[in-house]
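Excluded from the complex is one protein chain; the other protein chains are retained at their positions.
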Amino acid sequence: MTVYLLCFALLLVGLYGLLVKRDMIRIIIASGIMGYASNLLLILFAYKRGGLYPILEKSKAVGERVMVDPLPQALVLTSIVIELGITAMLVALAIRLFEKNKTFDITKIKRLSG
Amino acid sequence: MILPFFIIIPLLAAFLIALISGDRDYWAIIVSVLAMISLAVLALFAFITIGGKTIVYEMGAWKIPYAICLAVDAFSAFMLVIISVIGLTSLMFSIFYIKHRSPSWKYYALFMLLVTGMNGVVVTGDLFNLFVFMEIALFAAYALVSYGSHAEEFEAAFKYAIMGSISSTLVLVGIAVVYSATSTLTMALIAERLPQNSAVMFWSGGLFLAAFGLKAAIMPFHAWLPDAHSSAPAPISSMLSGVLIKSLGVYVLIRLFYNIYGAPPVFLTIFRVLGSISIIIASFLAIGQWDLKRLLAYSSISQVGFILLGIGIGTRWAILGAVFHILNHAIFKALLFYNAGTVEMVLGTRDLRKMGNLTRILPYTTTTSMVATFSVAGIPPFNGFFSKLIIIIAAIAAGHPVYGGIAIVGSLLTLVYFMKVQRYGFHGEKVVEMEDVKIGWGMRTAMIILAVLCLATSILVVPGIRETTLDPVVNAIMDKTGYIARVMGR
Amino acid sequence: MPVETWLIFILSFMLIGSVAALEMKDLLSAIIAIGVVGLGVSMAFLLLQAPDLAIVQFLFEIFSVVIMVRAFIKRDYHHQTTPSNQIGKTILVIAALGAIFIFSINVFKALPPFGEPLMTTAQYYLDNCAKETGAANIVSSIVLDYRGYDTLGEVTVLFGAILGALTILRIKPGAKPDEEEKS
Partner (left out) sequence: MKQEPGLTIIAKTVTRISVWLIILYGIYIILHGHLSPGGGFAGGVVIALAFLNVMLTFGHETVTRWLNIDFLHDLEPACGAMYLAVGILGIAVSGSFLANFLNKGTLFNLVSSGNILVLNIIIGIKVAMGLFTVVWALALFRFDDGGEK
């Protein structure tokens, strides 16, 4: 319960950064923080008390050990890669924008109205 | 067993385009046109044969709660048809339009990825898989919005990407909470296991509403849309406005809130209120615009408001109107963006004040834009009239005369700002001359096809035809228990 | 110590780190701070018995920090202080997010408590993975076999991201000049 709330607070910190910050690098960082928080939340939901990593070992039979939920781990693997993709894309857009406008401040580059 | 091919064909086309095209892009054109034609044929086939059934396909030969399943019912097939028809015309338009801008195989590869993502979202029956394919479509959309390499296009794409990443994260958190509460990702099982009227349901519903509302550009979440849709190349604008906001936004909202959450009244009220806000405010914003593509983008927000209003009223007729308006809006908005693209290409401007009498130099564009204007403004016998009429009548019949009034006012406002487009943009007094460009036959054909469709789709509401086309879609939406039973094979 | 205590420690550390990354004036420090937060996530994955993710997160973190340093660090960067009209907006946003946080407490209470997942679907994978797929790593078998279609999507996302980045970064040979620059 406490860990869930802390993790959710991390998500809100990221959201705060996205809504308030005016400079592109901080915005990219904030979107990264949101990504971390959502991934961590999934894995927190998957933890089973006393469970071990979901990898079989030679010395133990299949049903012998308590393991954590493997499905969210598979989902998070996908989502980490997606986040790397979005980071790469945002960085590319940011340096193109920097090249055009010579600033990282999104309030100063407003060519589009509203 | 045609379901996986809705993904395989465009995806294979995207990879092949990246592999075989060199400096010239004709291989890319051939591959993508072939892929889109086969997709259109498949989608039409699926829609005609599906009726009230649900086709379920289990990936990798595993059984349903353990595998990803694809589930196509009449509503999905309906969306597939829209995607492939608009996609095909868009591609025809792009071949000639992009030749004028900056041709590259990357454009076609990204276009196929866009189609892959939207098809994947529409056919899937698994919540996380929906998220993944949504990301594919969005990544392609970000890149395509910035395709022209101008500063404002990068700015629009950056804004869009930021908004998209917020909404994707919210979706992921929603999926996490739903998974924790139900321990499954198959949408039919979630529908079965998620406790009705619980805190988890309302909270995750609110999260999904915000996230997919961002994708659908409902009014408080709309800020990215006018920039992104007006900065993209014209055929991409029509894909984004015509199909993307519907398959990623509206379709998923309907699927989630009707088939999974069982249409909780709280959310229906929110839909009605947000829909009305979108209709009115976006219309006023559109009236103030002089940039043709921005005006069309605001008009998209307003028209999506109509769809949302229909969903929010929630009676049979209202949903029929909403579903029909999804189709109609896709057709006429795509057509209007093609018109805008042609005008921009010919005159080199999007400003309505710099346009003038285009009847002489662009006869096809002017005529088709008249058709689209009548359609969007709701003049009988064009298709837009019927869908709006159905929504308005349904609102009054369901005891919401205020919402009916809002819809009527919204239609009138639509008429006002499109009269402005016609008055200044296409039939102004100013005599303008053509720049030295050639309008390809593909562009004309795309516009004419859609203009004909504007008129032809009106017959879908005729009793007799409606029973086999739109009614199965409405049944699929309204029947939550039936959805669960058919997907689970009970 | 129970795992919760460690997690609370790491999460608080990450919270501080992310606030630092957002508020620090120096760009390099901010990027390093976000890298540290990412490594904290990796540690948390390790504690939560997800070694696969710990590795992937660790490596991807290095990678994204390298990308960001390489892309941004030589640009002339000026930290702008929050203008006075922004402070009102900041307070408003914080208040709204605080309200969301308080509202969400009930939801997290309603979910299964930490350490006791339902695992109705997942137990099947744990029991049958070895004989059905022949892989010892259950996460791997889910990623590439039971949910291989998701991974196809993921591969496509990566392809799309790279294609998109190349499209964004391409320098058009025969580019038409900007409309605005022309007029």
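Before moving on, here are some points about what is shown:
Chains here go by letter, A, B and C, matching the order in which they are written, and residues are numbered from 1 within each.
In this text, a residue touches a chain if its C-beta (ideal position, glycine included) is under 8 Å from a C-beta of that chain, and two chains touch if they have at least 3 such contacts.
Bear in mind that the values here come from a model prediction, so they are computed numbers and not experimental data.
Contacts of the undisplayed chain with the visible chains, over the whole complex, involve A, B, C. From the set C:L7, C:L48, C:L111 or C:V143, the residue in touch with the chain omitted from the display is C:V143, counting the whole complex. Checked against the full complex, the candidates B:P4, B:P381, B:P401 or B:G489 give a single residue touching the omitted chain, namely B:P4.
When the full complex is taken into account, the listed residue touching the unshown chain is A:V91, out of A:V68, A:V91 or A:I109. Mapped onto chain C, the footprint of the missing chain covers residues 51-52, 54-56, 59-60, 62-63, 66-67, 70-71, 74-75, 130, 133-137, 140-141, 143-145, 148-149, 151-152, 155-156, 158-159, 161-162, 165-166, 169, 171. Residues 53, 55-56, 58, 77, 80-81, 84, 88, 91-92, 95, 98-99 are the ones on chain A that touch the missing chain. Interface residues of chain B facing the missing partner chain: 4, 8, 11-12, 14-16, 18-19, 57-61.
Basically, only the chains that are shown with their structure count from here on.
When the C-beta pairs in contact are tallied for B-C and for A-C, the bigger tally goes to A-C. Work out the mean CA point of chain B and of chain C, and you get 29 Å between them. Centre-to-centre, using mean CA coordinates, chain A is 2 Å away from chain C. Residues of chain A in contact with at least two other chains: 14-15, 39, 45, 71, 75, 78, 82, 85-86, 89, 93-94, 96, 111. Residue positions of chain B touching 2 or more other chains, listed in rising order: 128, 132, 135, 139, 142-143, 146, 149, 151-152, 154, 157, 180, 185. By the touch criterion given at the top, residues 11, 14-15, 18, 24, 27, 31, 34-35, 37-39, 41-42, 45, 71-72, 75, 78-79, 82, 85-86, 89-90, 93-94, 96-97, 100-101, 106, 109-112, 114 of chain A touch chain B in their complex. Chain contact summary for the complex, chain B toward chain C: residues 7, 11, 14-15, 18, 59-60, 62, 65-68, 101-102, 104, 106-107, 109-110, 113, 116, 120, 128-129, 132-133, 135-136, 139-140, 142-143, 146-147, 149-152, 154, 157, 177, 180-185, 198-200, 203, 348-349. Of all the residues in chain C, the ones that touch chain B in their complex are 103-104, 106-107, 110-112, 117-122, 124-125, 145-150, 152-154, 156-157, 159-161, 163-168, 170, 172, 174-176, 178-180.
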